[in-house]
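Missing here: one protein chain of the complex. Every other protein chain is in place.
Chains: A, B and C, in written order; residue numbering restarts at 1 for each.
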Amino acid sequence: MAATFTDITKLVHEPIDPVALAAYVRANGDGAIVIFDGFVRDHSKSRRTLYLEYEAYEPMALAKIEEIAAHLHEKFPIHRLAVVHRLGRLEIGETSVYIAVSAAHRAAAFDACRYAIDTLKRTVPIWKKEYFEDGSVWADGELPPVPSATSALKPAS
Amino acid sequence: MAATFTDITKLVHEPIDPVALAAYVRANGDGAIVIFDGFVRDHSKSRRTLYLEYEAYEPMALAKIEEIAAHLHEKFPIHRLAVVHRLGRLEIGETSVYIAVSAAHRAAAFDACRYAIDTLKRTVPIWKKEYFEDGSVWADGELPPVPSATSALKPAS
Amino acid sequence: MPPVSQSIRVKVLFFGRLKEIAARSQDSIDLAAESNIESLFAYYASRHPELQQYRSSLVASCNREFAPWNTVLHAGDEVAFLPPVSGG
Partner (left out) sequence: MPPVSQSIRVKVLFFGRLKEIAARSQDSIDLAAESNIESLFAYYASRHPELQQYRSSLVASCNREFAPWNTVLHAGDEVAFLPPVSGG
C-alpha cells in the first residue's frame, strides 16, 4: 500500500520520452523494471496505416489512469509507476502508451504492468482513429464496465 | 516459428545499453514491446550490498540463452528478441540482465518476456556473488532440471 | 409525487464517432427535473437519428464516472456519451 505520490500519470500531446520515464521509476532499492511500450503499427487488418489520431475525455481519462495507479499499489508490491498516454496525431512507430513499473521482485512488476495496460485499454476513455490511403475509421474498442443500475442510483435530491 | 537470426543473444562484460536494444527489437510491423530490466539492488536479505560479481560457464550459458530464444519463437507469436546478461563486477543500480521482446500484440510479448527471464534464472549457468561490508556469499540459486538418468544414457561407444 | 417544479441545466460531451454524428463536441441543455441519462440520449437521437444505432454500444458517464442509463441528473452535471474505448 505504498503512497502513490511518486507515480507519473500523464496525458501528453508531444512525443513520449521512454528513457526519462524508465530512469524515473528506477531506484536502488528495486531489482526489476518491467516496461510496456505500445506504438503505432504500420498496418491494421491488412490495410496500410498512414497515421493515427488519439483523442480523450481528458479529465476523466487522467482520473481513470490515476485510479489504475492507486489500484496497482494496493494489489501488487511495487515501487514506482509511470503511465503515460499520448494524444493527437501519431506517426508509424511512435509510442502511444508507455508503462514502466519498478519493484523489488519481478513477478510483481510483470503482473502490475500487464494489469495496467489491460485495464487502461478497457476502461480509460481514449479513442483511436486510423487513417488509411482511402479513408479513416474509428478503431474497434472495448465497452467499459459500468456500475449496475440499481447500485448506482443516486439518492433523491 | 519465425527465424531467430535477427535476435540478439549476448553475454557482455561492459555496461548494457538498453536504448540500443529497445530500438533494435522495434519494427514498424509491431505494436508492442515488453522489456524486463533486472539491476543490482542495494540490499539482500536486509544486508547492505556493496557490489556484485557475476560469473558464467560462458559457452554453455550462451548456448542456453540461444535455446531460450529459439523456444520463445516456437511458443509465442513474437517478432524480435534481445536477451543480454552482463558478467563481471556490477555496481548498485547497474543492469545485470535486459530482455526486450517485440510482437504485433501485447499478450505474446508479455508471455515471452516473462518466460525468458523465468527460464534464464532457472537454467542458464550464471552465478552471482554478493559482496557486503563484512564478507561475500554466493547467492542462493536454483538447481537446473537435468534429463533423467535412464533417458540420457549414452549408447556404448 | 411532487410536481416537476423546475428545469436543470447539464453539460453534455460527445466523443469519437458520436462527436461526428452530433456535429459537436459539447452542448449545454436545459432538462426537466428528474430527467435521466437515457432520456437525454433520446433527445439527441431524435435530432440525429444515426445516433440511435449506437445506443447499445455506448456507455455514459456522469461527472467523470461511468454511470448507468437510469442515472437521474442534477443541475450542473457533466454527462458524456462514450463509444467503446480504444486507447493503448
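Note that contacts are C-beta pairs under 8 Å (C-beta built on N, C-alpha and C of every residue); 3 or more make two chains touch, one makes a residue touch a chain.
Predicted, not measured: the structure shown is a model, and the values here were computed from it.
The chain not displayed here makes contact, within the full complex, with B. Shown as candidates are B:Pro15, B:Pro59 or B:Gly88; the residue that touches the absent chain is B:Pro59.
Listed by residue number, the positions of chain B touching the unshown chain are 38, 54-57, 59-61, 63, 85, 96-97, 117, 120-129, 138-149, 152-154, 156-157.
The working rule: only the chains that are shown with their structure count from here on.
Of all chains present, the one whose mean CA position sits nearest the global mean of protein CA atoms is A. Computed from the mean C-alpha positions, the centre of chain A lies at a distance of 26 Å from the centre of chain C.
With centres defined as mean CA coordinates, chain C is found 52 Å away from chain B.
Multi-chain contact residues of chain C (touching two or more other chains) are absent.
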